[in-house]
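One protein chain is absent from this view; the other protein chains keep their places.
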Amino acid sequence: DESLVIGTHTLRSRLIVGTGKYETFPQMQQALDLSGADCLTVAVRRERLYDGQGQNILDFIDLARYTLLPNTAGCYNADDAVRVARMGREILRSLENAGADWVKLECLGDPKTLLPDPIETLQATERLVADGFQVLVYTSDDPVLARKLKAAGATAVMPAGSPIGSGQGVLNANNIRIILEYLKADDPTYPVIIDAGVGTASDVAFAMELGVDGVLLNTAIAHARDPLGMARAMRAACDAGRWAFQAGRIPRRLYAQASSPEEGVISLRPYSS
Amino acid sequence: DESLVIGTHTLRSRLIVGTGKYETFPQMQQALDLSGADCLTVAVRRERLYDGQGQNILDFIDLARYTLLPNTAGCYNADDAVRVARMGREILRSLENAGADWVKLECLGDPKTLLPDPIETLQATERLVADGFQVLVYTSDDPVLARKLKAAGATAVMPAGSPIGSGQGVLNANNIRIILEYLKADDPTYPVIIDAGVGTASDVAFAMELGVDGVLLNTAIAHARDPLGMARAMRAACDAGRWAFQAGRIPRRLYAQASSPEEGVISLRPYSS
Amino acid sequence: DESLVIGTHTLRSRLIVGTGKYETFPQMQQALDLSGADCLTVAVRRERLYDGQGQNILDFIDLARYTLLPNTAGCYNADDAVRVARMGREILRSLENAGADWVKLECLGDPKTLLPDPIETLQATERLVADGFQVLVYTSDDPVLARKLKAAGATAVMPAGSPIGSGQGVLNANNIRIILEYLKADDPTYPVIIDAGVGTASDVAFAMELGVDGVLLNTAIAHARDPLGMARAMRAACDAGRWAFQAGRIPRRLYAQASSPEEGVISLRPYSS
Partner (left out) sequence: DESLVIGTHTLRSRLIVGTGKYETFPQMQQALDLSGADCLTVAVRRERLYDGQGQNILDFIDLARYTLLPNTAGCYNADDAVRVARMGREILRSLENAGADWVKLECLGDPKTLLPDPIETLQATERLVADGFQVLVYTSDDPVLARKLKAAGATAVMPAGSPIGSGQGVLNANNIRIILEYLKADDPTYPVIIDAGVGTASDVAFAMELGVDGVLLNTAIAHARDPLGMARAMRAACDAGRWAFQAGRIPRRLYAQASSPEEGVISLRPYSS
């Protein structure tokens, strides 16, 4: 019952992780395993199938275990993004992976900040939806744009917590709250996923406590001093945040109300009043 | 190797939980179990051994499983705190519980804010250390006082993140960092534990990421809408924060440096360059 | 030299204030005076020329003193915004006010949050620029959109600190920093003005310290308990923030480096070494 449903896909884990930036494929393989994720996002490109050691990433991913989520990283306009999305679909079909029918759309403003381009992103969303894709769309935390992306048919909206790789966590919780209000008002299961900006475990817990449905991250694990330890931390943090959100936290106060609770007290005279 | 060593005690869990404020003893019992804690702090008093239903808290705590950490909640000066600490020792000796030789010292300034009294706390620490106690001392986040408490022989220093029951988490990370620098400079295993103020799971993860050795909490679980769910969340958050601290997070940046990583890329032409 | 130049307009004050939400026109008149502003933004509409007391706002604004900045508040698409902007131009021409050639463009997503609509805002900007307007455009803090608005010919970009009337100040200083980097990189005098979200004086100072060129606000003064006192506060805060930005603040540190400055010392033996 605690699965994350995104369109026709059902994920056990609410953590979706990227596959880039690891020192070695074996390290990546172990980190993915420890993260608990069952969905991996992979960049789609024409070149560099082999890394320096002649290794192919697909030799290190168990396709029976993971659903791949192809992404359009490196695309700076709608045309490129649509072309790359289709290329990803072909590849995943050839691999017979369930991820062939969806895409993580990234349509970036520039290679310096890697912030999303709102206009091209909306156009690409419309075109990919028309082309039959289930579109998970990376976007800024602009609530009005988030609403337009859902209206355009996006299967999930994925606002950035902060810029890709910045490690600053969720900088504007207010915007995320408004996005959740907008997108879930009459559709409480609509998936909103924080994508980008996570720096450490508490960022993931904090994001999940806001009520988002999942978190997508890559650099925070891959570039940690110890990626394997951080992968394990992220898994636990995602659970912690989700469970805390569902459990309903205590309110914040300047200080607690005076209370002289006598429960939980042990006494010199046990078993007698 | 990941045990938390406090004086002569070794705990498996870095989460220490209180036993007060639950609606019922069975609810408390379940929450304690789900929290993963193996050390419980209990208030020591003369009265109210039985609750309204004629139940005794000790009927709901498996003394073979948990080490009790008696606390001096409700004491507003050193005299009271010393007397109550001794009373707790007697009780735990009679129960043959390992917690007979230590105490969580609370010496409060007033019943309204439940903030600690620095002067009485330091005096009580000195007296209890002289009396053979291992003293785990609840204090403000004042770094100089924290250093004096260690110098007075405290076995562990436990700065408040924020006022008891306030749910505000760690308000002044700067002070906690200086406390860690002061107390661990030439003694890296000296235990520093955040005691009080936690509101939700991300607060615990954040505290642990600062490098503290553990977190002690009560209200955040007992008064959550669903205490059992929150207990589970806190356990995961404590692990997440600890592991993230050890794994070494990425630095914070305005935005990521431009990078065009080609690793982690899938391609239309697999297995060929 | 410390004037704020926006297109062909030169303002003495870096605070631009709105004219709405005051209890009475005389109160508005006094608050505008105390704010030090020489540019006022006014909403353009067809109806309600007179208020309940049969008073007209223009009877309370000295047109020889203030440049009016007509705004398109209440517009939810580009068509409406363009029509209202033209209406404002006609009105200001008939008043022979210098503000006839510019407009504060607001193109909102919905009447609930009053957040800007990025798509309609960009379209309206392009159309108004083509129509000869100097466009000061209210937008979210999305850096890529801010860059597109400048590229579309906007005379000034005015990102929201937080939602209109929310009183939360600048929620995402990181985005404002990137906007400044984008828009001023090769054009350091290009005006970036924080519009919306200010709650109190320190919010204005903080915004100006980031390096923005000005702040536009209304509710924070008009709905303060004492609007006249708050107007005076905002004027001082705008100066304070600007001057601090120019003066160059000290860096933040965990604690100061050890220093034993002997300067600034008085002694028992004055006038002798």
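Per-chain residue numbering starts at 1, and chain names A, B and C are given in the order in which the chains are listed.
As a convention for this text, a contact is a pair of C-beta atoms (placed from the backbone, for glycine too) under 8 Å apart; a residue touches a chain by one contact, two chains touch by 3 or more.
Here the structure is a predicted model, which is why all the values come from computation and not from measurement.
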{"item": "Touching residue (missing chain; options B:G20, B:G88 or B:P116)", "value": "B:P116"}
{"item": "Hidden-chain contact residue, picked from the options B:Q134, B:S162, B:N218 or B:Q246", "value": "B:S162"}
{"item": "Which residue of B:K21, B:R147, B:K184 or B:R253 touches the chain not shown here", "value": "B:R147"}
{"item": "Absent chain, residues of chain C that touch it", "value": "18-22, 28, 42-51, 56-58, 68, 70, 74, 87-88, 90-91, 94, 111-115, 163-168, 199-202, 204-206, 209, 219-220, 223-230, 232-237, 239-244, 246-273"}
{"item": "Touch list for chain A against the chain that is not drawn", "value": "174, 177-178, 254-255"}
{"item": "Interface with the undisplayed chain - residues on chain B", "value": "109-110, 113, 115-119, 122, 140, 142-145, 147-148, 162-163, 166, 168, 171-172, 174-175, 178"}
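The criterion applied here is as follows: only the chains that are shown with their structure count from here on.
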{"item": "Cα-superposition angle relating the copies chain B and chain A, to nearest 5°", "value": "180"}
{"item": "Innermost chain by mean C-alpha position", "value": "A"}
{"item": "Approximate Å spacing (C-alpha centroids) for the pair chain B, chain C", "value": "47"}
{"item": "Separation of mean Cα positions, chain B and chain A [Å, integer]", "value": "31"}
{"item": "Chain centre separation (chain A, chain C; CA means) in Å", "value": "35"}
{"item": "Two or more partner chains touched - positions in chain B", "value": "254-255"}
